[in-house]
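First up is the structure itself, then whatever we jot down about it.
Excluded from the complex is one protein chain; the other protein chains are retained at their positions.
Let's turn to chain A:
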């Protein structure tokens, strides 16, 4: 509808992307001289962010962005961010741009997707506290005042936010909601308890996706599956913090991201072991940029942490 909305949308989403990247790269912060070849240093982090920011605020691009135009489609905007994120040495995987569960963690959103609107807190600048009726006569003099209960608990805004280039905005909009390391409040559902507590301990995880997958494959290959006696044969792996999150992610997963399910039977059968070895070989990540092979792999799992 509006032909002036695209810059707002682009800058907001782009800004959020920068906050996320900054936070995840900081989690990897290792002093330059002690870093291994595959670890991210402070210098790397600054370089990645510098590359992306300079691409984002490139003069020509800004001029193009601010021209009055219709909003891009979701797909088109997604492509723009993909290109933007890859303007640096960093590589991201597809899934990392899909899932954001911060709202769920912060209780801003319910698990059914609905947003929680608080009935307390500061009011927008210019709005008075609800609950007052004032009556005036023909001369404009106030003749009566009535108060009524409205069930909320609001306070007026302390001051108007600054519109200058630098200033106190008063609001939290546009600030970094990833900067504080908040404790992950998990709903302790059956089966995911161990996983949840492990995540809470690992504030700075060391995600080497390849090694994790290798370990998994080793475990699965060496395991003997007994005849199913109980209700749940084998084990169920949940890569999310809680079962609810897994369901939520499944619901919000876009159609385009197709994936194949490979059934792996980890028995002692020789033939099956060959099959397994072949599949393990397929776990190799093919698309590796020449500049930083292993750093790109790290980012896969890093973005999945979000």
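Everything below uses one rule, namely that a residue touches a chain if its C-beta (ideal position, glycine included) is under 8 Å from a C-beta of that chain, and two chains touch if they have at least 3 such contacts; residues count from 1.
We adopt the following convention: contacts and distances are computed from a predicted model.
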Problem set entry | Chain not present in the shown complex, as UniProt names it (candidates "WD repeat-containing protein 54 isoform X2", "Translation initiation factor eIF2B subunit gamma", "ATP synthase lipid-binding protein" or "Serine palmitoyltransferase small subunit B") | "WD repeat-containing protein 54 isoform X2"
Seminar exercise, completed: Of A:140, A:158 or A:281, the residue that touches the missing chain is A:140
Exercise. If the missing chain were put back, which residues of chain A would it touch?
Worked result: 1-4, 68, 70, 117, 119, 123-124, 126-138, 140, 144, 146, 148, 150-152, 154
